[in-house]
Structures are given as C-alpha cells and as structure tokens.
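Removed: one protein chain of the complex. Kept in place: all other protein chains.
Showing chain A:
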Amino acid sequence: MDFIAILSIFVLACFVGYYVVWSVTPALHTPLMAVTNAISSVIIVGALIAAAEAGSPAAKWLGLVGIVLASVNIFGGFAVTERMLAMYKKKERPAPKKEAN
C-alpha cells in the first residue's frame, strides 16, 4: 500500500472515531477508556511479526517482551471492561420487601 492510501484510511478513521465517540454515553466513559486501552494493544500485531520472523535475535526478544506487555493490556482491558459493564443495571426492583411497614 502506498502512503496516500494509508493516510486516507487514517483520516477517514479519525472522522469515524470522532462521531462514534461523541455517541458514547457519559455514564460509560470509564469503560470506554478501558476498552480503548485494550484495542490499542492491537500493536501486538507488530510484536508478533518481530517475534515470528527470523533475521534478528534481538528483534525477536523485543517482540516477545512486546507480546507480554500487549497481552497484559488486551486480556486485562477486555476483562475489566466486561466486569464494569456487567455492573450497569436498569431499575428492576419494583416491589421492595418491606412494603408491609
């Protein structure tokens, strides 16, 4: 891919990001940060290439360390987001038990 093709994707993705993020409800801004953290660790792709390809043992080790760091983020980020989102509940207590008092 040439530079302009990549730049086009980047610029358009910035606009998509702008509109999608404005539509996120403020109540979910903390999960938003946690999940963006997880997905920005897609940088693991670079670390995987470095670790998989022959040619430079140093690059391979850097790649492996990068994989460890990015994996902490990916698993930690998605898991903590899931944990937070599971806590958001709608009102569902129509009949309090102590109504008799």
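Everything below uses one rule, namely that a contact is a pair of C-beta atoms (placed from the backbone, for glycine too) under 8 Å apart; a residue touches a chain by one contact, two chains touch by 3 or more; residues count from 1.
Everything that follows uses one rule, which is that contacts and distances are computed from a predicted model.
Student: For the chain omitted from this view, which of "Septum site-determining protein MinD", "Sulfurtransferase", "1,2-phenylacetyl-CoA epoxidase subunit A" or "NAD(P) transhydrogenase subunit beta" is its UniProt protein name?
Tutor: So, among "Septum site-determining protein MinD", "Sulfurtransferase", "1,2-phenylacetyl-CoA epoxidase subunit A" or "NAD(P) transhydrogenase subunit beta", the name matching the hidden chain's UniProt entry is "NAD(P) transhydrogenase subunit beta".
Student: For chain A, which positions touch the chain that isn't shown here?
Tutor: 1, 3, 6, 9-10, 13-14, 16-18, 20-56, 58-60, 62-93, 96, 98-99, 101
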